Structure formats: structure tokens, C-alpha cells
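For this view, one protein chain was removed and the others were kept in their places.
Chains here go by letter, A, B and C, matching the order in which they are written, and residues are numbered from 1 within each.
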Amino acid sequence: MPILGQNQYGKAENRVVRITRDGATHHIKDLNVSVSLSGDMDEVHYSGSNANVLPTDTTKNTVYAFAKEHGIESAEQFGIHLARHFVTSQVPIHRARVRVEEYAWERIENSGEGAHSFVRKGQETRLAQITYDGEQWEVVSGLKDLVVMNSTNSEFWGYVKDKYTTLPEAYDRILATEVSSRWRFNWTDDEQDMPDWETSYEQVRKHMLQAFAETYSLSLQQTLYAMGARIIDHRDEIDEIRFSLPNKHHFLVDLEPFGLKNDTADGAVYFAADRPYGLIEATVLRDGCEAHIPVDLSNL
Amino acid sequence: MPILGQNQYGKAENRVVRITRDGATHHIKDLNVSVSLSGDMDEVHYSGSNANVLPTDTTKNTVYAFAKEHGIESAEQFGIHLARHFVTSQVPIHRARVRVEEYAWERIENSGEGAHSFVRKGQETRLAQITYDGEQWEVVSGLKDLVVMNSTNSEFWGYVKDKYTTLPEAYDRILATEVSSRWRFNWTDDEQDMPDWETSYEQVRKHMLQAFAETYSLSLQQTLYAMGARIIDHRDEIDEIRFSLPNKHHFLVDLEPFGLKNDTADGAVYFAADRPYGLIEATVLRDGCEAHIPVDLSNL
Amino acid sequence: MPILGQNQYGKAENRVVRITRDGATHHIKDLNVSVSLSGDMDEVHYSGSNANVLPTDTTKNTVYAFAKEHGIESAEQFGIHLARHFVTSQVPIHRARVRVEEYAWERIENSGEGAHSFVRKGQETRLAQITYDGEQWEVVSGLKDLVVMNSTNSEFWGYVKDKYTTLPEAYDRILATEVSSRWRFNWTDDEQDMPDWETSYEQVRKHMLQAFAETYSLSLQQTLYAMGARIIDHRDEIDEIRFSLPNKHHFLVDLEPFGLKNDTADGAVYFAADRPYGLIEATVLRDGCEAHIPVDLSNL
Partner (left out) sequence: MPILGQNQYGKAENRVVRITRDGATHHIKDLNVSVSLSGDMDEVHYSGSNANVLPTDTTKNTVYAFAKEHGIESAEQFGIHLARHFVTSQVPIHRARVRVEEYAWERIENSGEGAHSFVRKGQETRLAQITYDGEQWEVVSGLKDLVVMNSTNSEFWGYVKDKYTTLPEAYDRILATEVSSRWRFNWTDDEQDMPDWETSYEQVRKHMLQAFAETYSLSLQQTLYAMGARIIDHRDEIDEIRFSLPNKHHFLVDLEPFGLKNDTADGAVYFAADRPYGLIEATVLRDGCEAHIPVDLSNL
């Protein structure tokens, strides 16, 4: 008889918005929360008995009720509340994983009274994944959709040439990518001091952008490592970081047929290509630490 | 025999990036340019004769060559160069329409030398549409994907109630929308002074956001009109503006089954719904002007 | 004072699924319904008075209630019921427009009893737009996302060459497009016999595909006209049809650097490009009829 392997279930993409009021000044938390539960779930697969199944509708209700009862201090803290609840309140549930996407908003300046008007920032989406098995925590934070570009200080040459190689070497090119990244905290136990999740996120993001900007790049791999290493070096709370960096190619357009020189000097014109794209992925680890973040952050 | 009606053709979605250098300080223009040409094109439809057809591949080449030759001062100015070229250089082409999407970037602060590092702003997409028939210009600018929210100062009551009405009246609700807008300039002739397209865009955007923020709203229609009227009042160069505003519903979650009160006071929790959504669309015009912007900015 | 121009409002994207049972054999109708209402709506824009406003929530309720009460014979018939209701039951509403997307399903063969298992067909999305002003009807049906390809019998040569033209002529190319089309019926009055909407759709789709397949093409414009003309010729109930046809370019890959000949003979290898793409749009009309379908079916 075929055997049941790893399984998990829950309610995905619960869109939760919470408004807190500090007098006339309002604050937004805007999350997309997905819950996955695992445990003693063989019977529901083999026979359809739901005796151990907390309905996904209940996980949805719990997300909203907890947003009210506990507030949303940060995506990570909110996920910790939820994961602890599911594992400790339901005997058949042995593991809970909560994934959160967070959308940032900024204020609209307003000549009237109060501060309750916002425009969605629309840059990267912040990510958090909290896993709890009743004993140990794993917190992986991250971001996606952060598009960055260096318009110079990038080269690519000295590579292997085989019979299928036609690419000319480049000594001044655009380097652009859409950063997808996940980083793992070394906080794993309730006994440890918990990181300041909000500060940590802001600092990781800052170092990531600065390492990207300040690296004179001979390959996107080198830039990736520089971004990761800088975060490991500056943020003690993080042991591991993984990146998935599509190389968003910008090709100099050949304008010679029209009598126009289009090199990388002032006024260069590029074609921003969609597909295919180079895809550079790697993990950077604190020395002595093991990797836990899965290899694939995308499905391509 | 079936008759050919309105027809147009061209190359859509030419992705053009141009980098200008001011010493070590670089600047980006990042556009998506679509060209539509019309004119004496009956034969290509009836018989397949391409004798009057400038290939769409040529329109693509022209976009890139013009970015090099003329630069990209603004989306509107670039479209004007292109549209004039097609209509004046090709006898069979009687009308050219150029549509541009523009993506904004902001600088990454960088401790190194030079200023050539950028992060895509990721907020609204700027739009421009330039149409030329050899005599008259029509310039319609716009934006899309600008998501805004007022977390209070919005009510909805006093509406018609028929047998299918169940909605309770609301005296304090979230008002959120994703602004899609187009506005038409009264510049139509090369003899007129051309507006400063960049300043105009920034000012329209600023007034739009402020009118959204400062309007105490009894309906999204009222807010829409306030946004449009403020722009007509403050920007002499604009005669007409149209909005398509989806009402992005945020519903207070019913937490009473869990013994929790969830009203709009501090800490309210909302479900951000996807579909369906209210869709509010209208044009606001300078008194005495005619509407030219099409009624539908979306297909739903 | 700025003036209010054309305006409309309603609930968009109501997802309605209705299951009818013929004993153990079930049938699905799966629609996405958007309602836009216009009329005596100045006050809600100028002052926020909702006295003439039927809430969009009510339009949503009405869509679901009508699906129950009247059934869904076809997308068009369902839209006619709804549009008539809004215009005739609410004095301030002078015009109603109902847009419908319909998703097709096919049966999964099943060795068990009953026929209640389906797989979504996933090909084109069927479209219908019904507009009523209390006197006249306008019904425009359509489809989108129908991707078609001829792997030969397409040429492109004899076109205009200007200084920006580099495209080589092609005597055997792939012709591929993603059809977006709308067609208008000459049924406008309750006194006329109503078309059989289901049969009409199937026949239009069939003629469209066959005209695409059977036309030896010298340009995509010629193919477009052939598709439209065939429908006008064969379907008396239709007076006008518009197409928006992106030319989905398939470029022969240059494999000469690797000693491989890659012409259009057996085994040709193509790169399927994303952007840019040619975009060919035109209306075909029954002789003597006026065009009513808007020029732009897309926003690019």
C-alpha cells in the first residue's frame, strides 16, 4: 500500500490589516498570513476521518482573533504567537509554520488634522517564516521584489569559453537584479533573548543595499557574496542568508546601422530584456553554522 | 464585402533604459514605449500588400535610435519626437500615437565614490500618451497602481435601499483605492508654449494625494471629484482628468463569536478583500471644455 | 467650478458559479460579472449625498439573487436580465452596463455513477458586454487569451524601408498571436428576435480559427481582415468585429556560430520573444454599418 509522507495543511493568504490609533495619529500593519500545520494526520489521508483536523477555517479565525487580542508588534512576533498557539493547544498538531508577507505604507502629508492617510510604499515585500515544533523555533525573515541597479562598476570577463560561447567580454556594464532573499536567525529557544525584529529588518535591508552599491563587481556571484557577508558580519543575530538573484540583462542596443555610436559613455541606450535571464543563487553562512534554508526560493 | 474600419499597428512595449552621466553622477530614464500608427493602410488588410507598411521592427529601431539621438527629457517630450517623426517622414502614416510607461528609481546612499546605484521606487507607474495627426497634438498623462488609504474620516450612509440591499450604514470606515488616472493637457499646437512635463507630473501627483488625504469622505465618488477638481483648479495646463478607482474593501472582522469586540476604535482588525470590489469612474472637466479621454481605463 | 463628466459605478468582478442538476448529470456556469451604472449621479460627486446611489453591495447581491431566480442561460442573457432590472427599477439609473467573463469547463470521464466531475478548459476566456439605456440594447461579445500559431504559410516582404529599417524579408515564418476580439450584434430592441447566444459564440469561434488557419498570410493585417470578414459573411447577427492581435514573434535562432544550419526546413528552432511585439488592431464592419466598439481593447 502506498505510504503517506510529509504532509501539512492550513489556511493560506489571510489578508489582515490592523489600525492602531495614537490619538489622531494612526499606524498600519498590513499582512498576508499563511499557516501550515503538521502532526498526527495519517487518518484524514487514509480514511477521511477528520477527528484530528482543526479546520483551515479555524486557523483563519485564529489569525484574525490573535491580531485583535495580541496586536501585531512585528510579522515575526505575530507568527510566534500563532505558531505557539497551534502547537500547544492541539495535541495532534506537532509542528506549525507561519509565513507572512508584509506590505509597507508611508504617510501622505496632509494639511488637515490627524495623520491617518497613507500611500503604499510599493517597493520590496517583507517576508517572515516562523516554525515551531513545541521545543525549538526557527525564524527565517526575508524580502522579495527589491529591484536594484548599478549603472557602472560592473565587468564580466575571463570566463570559460567552449564551442557554444559567443558572449563578448564586458568591461563596463549595467548590473541589475531583483533581490529575493531569506535569512535565518540564531534565536531558537524561548530562553534566549529575542531579537528586535523591526530593527533587524531595517538594518539587514540597509546593509544589503549598501553592499550592492559599494561592490565593484566582476560577477554577480561576487556581489551576492559581498551582500551576504556584510550581513553576517554586521548582524550577530543572523547565521545564514540565501539569495536568488536574477541577472536582469540590459543590453547595449546596436545603433551602428543608423550611424550612431552607442557605447557605455554618457547617454548609453539599453534594451531591458525579460527572458531568458541569468539566475544566481547562493547561501552565505556564519563560520561553523549549518545551512537550513531550502535551496530553491523560486520554481524556475 | 465587409469593410475595414479604424485600424492601427506598431511595436508595443519597447523597453528602453537610458543612462546619462554627469561626471560620476548617473541618471536613469526607464521607459516602456508602445507605438501605434494609422493611415493609408487599406491594402495591407485587403490584399496583404505591404507597400505602405513601415515594419513594426522599424518602429522599434526608431525608438532606440531616438533615445540616443534626442535623449529622453521626459516621457511626453520623447513621445512628441517620435510621433512627429512617423507622421512627417512617411506619407501613408496620418496619425501616430505613442504610449509610455515610466518606472521611477531612487538613489541608494553609497559610501563610495560616484552616484550610480539605484533602487526601483516601485510605487505608481507614470503614463503618457501622445497623439499627432500632422496638425494637432493631444497629450494625455497619467498614472496607475498608486495604492492609498485613509484609515478614518470616511462614511457611507443615506443610500437607496431596495429589496436586495443588506449593507449596514457605516460612520467610520477605511477608504482605500488603487488610483488609475489620466489627464489631458490643453497644449495642442506647436505654436503654444509647451508645459514643463516633469513639474506638471509632480504637482498633479501631489495635489491628487493631498486631496485624497484631506477630503472627509461621504462616498468614494465625492473623494474622486475632490481629487479631480483640485487638479483642474491648480493646474492651468490641464483641462480634463479621469479616474478609475476600485474601492478596495476592508471589512471589520466579526470577532464576537470569540468574545472580542472589534469596532473601529483603537486596534481594529480588517479583512482586506480581493473581489468583488466597487469600481468608481468619472471625468472632471474644466468648465467649457469637452471630454476626450475614453470612458474605460480598464476592461472590467 | 470644475464640471463632472461621464461617470459610472458598480460592483466589479462578482464571481458566480451555478450548478444545475439533470439527475446525476451536473452542468456548470462559471462567470465573473461586473456591473456599471450611470444616471442622475451629480450630487454624490459634488456633495457626497448618496440619496440616488444604489450601493455597489446591492448590485453584488442582485447578481447572486438573479443567478438563483433566473438562472444563467448564457452570459448574454444573464446580463440582459441584470441590465434591465437596474434601469427599470431605479429612477436615477439611466444606463446599465454588465460585463461578463465566462470560463469553460469540460467533463472528466469517470467510471463511477453520475457526471459531476470537471476540469477547467483553460483556453480562451469568453466575454460579453450588455448595455441598456431603457430603450436600446447593445450586446458586444468577445474572447481573449486564445493563442494560435501557423508554423508556415506566412510571409512578410515588400514593405517600406526607411533609414531605420534593418529587418530582412521573410518568405516562410511562424505567425502566432493571442487573439483578443469583440463583436457587436445587430440585436438592439426587445421587439427583434434574440440571437441564440450560445450557438453564435461557438460559430464565431469556429470561423475565427478556420480563417486564421486557412489564410496564406502576407501580413498579420491580412489575416486579421480575413478572420473578421469571414465572421461578417457567415453570421448575420453580427455587424462589427474588432481584433487586437499581438504578433508573438518567433525568431529563428542564429546557430551558424556552432556550425548548424537553422532555416525553416524540418527541425527549425525558434526563440519565442516576450517583448516588444507587433500589435495589430482593426475593425471589420458589415457594409453600411457604423463602428461602435472602442478602438482600444488593451492599454498598451
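Quick note on the criterion: a contact is a pair of C-beta atoms (placed from the backbone, for glycine too) under 8 Å apart; a residue touches a chain by one contact, two chains touch by 3 or more.
Note that the structure is a prediction, hence the values are computed from the model and not measured.
Participant: Which displayed chains make contact with the chain that has been left out?
Facilitator: A, B, C
Participant: Which of A:117, A:200, A:219 or A:262 touches the chain that is not shown?
Facilitator: The missing chain is touched by A:219.
Participant: Decide which residue listed in C:51, C:91 or C:147 touches the omitted chain of the complex.
Facilitator: Candidates C:51, C:91 or C:147; residue touching the omitted chain: C:147.
Participant: Write down which of C:51, C:91, C:108 or C:170 is the residue touching the left-out chain.
Facilitator: Among C:51, C:91, C:108 or C:170, only C:108 touches the chain that is not shown.
Participant: For the chain left out of this view, which of C:160, C:194 or C:268 touches it?
Facilitator: C:268
Participant: Touching the hidden chain in the full complex, which residues of chain C are there? Just list them.
Facilitator: These residues of chain C touch the chain that is not shown: 15-21, 26, 28, 30, 61, 64-65, 67-69, 71, 105, 108-112, 114, 116-124, 145-153, 174, 209-210, 212-214, 250, 253, 255, 257-258, 260, 262, 265-274.
Participant: Footprint of the hidden chain on chain A, which residues?
Facilitator: The list for chain A reads 1-15, 34, 36, 41, 44-58, 60-62, 65, 89-90, 92, 99, 156-162, 164-167, 217-219, 221-222, 224-225, 228-229, 232-233, 240, 242, 246-247, 275-287, 289, 291, 294-300.
Participant: Please identify, in ascending order, the residues of chain B that touch the omitted chain?
Facilitator: 163-164, 166, 257-258, 274-275
Everything below uses one rule, namely that only the chains that are shown with their structure count from here on.
Participant: So what shape is it, when you link every pair of chains that touch: line, ring, star, complete or other?
Facilitator: Topology of touching chains reads as complete, every chain touching all others.
Participant: Closest chain to the protein's overall Cα mean, using per-chain Cα means, please.
Facilitator: That would be chain B.
Participant: Taking each chain's centre as the mean of its CA atoms, how far is chain A from chain B in angstrom?
Facilitator: Chain A and chain B have C-alpha centres separated by 30 Å.
Participant: Where the CA atoms of chain A average out and where those of chain C average out, how many Å apart are those spots?
Facilitator: 37
Participant: Could you list the positions in chain B whose residues touch two or more of the other chains?
Facilitator: Counting only residues that touch two or more other chains, chain B contributes 15, 61, 65.
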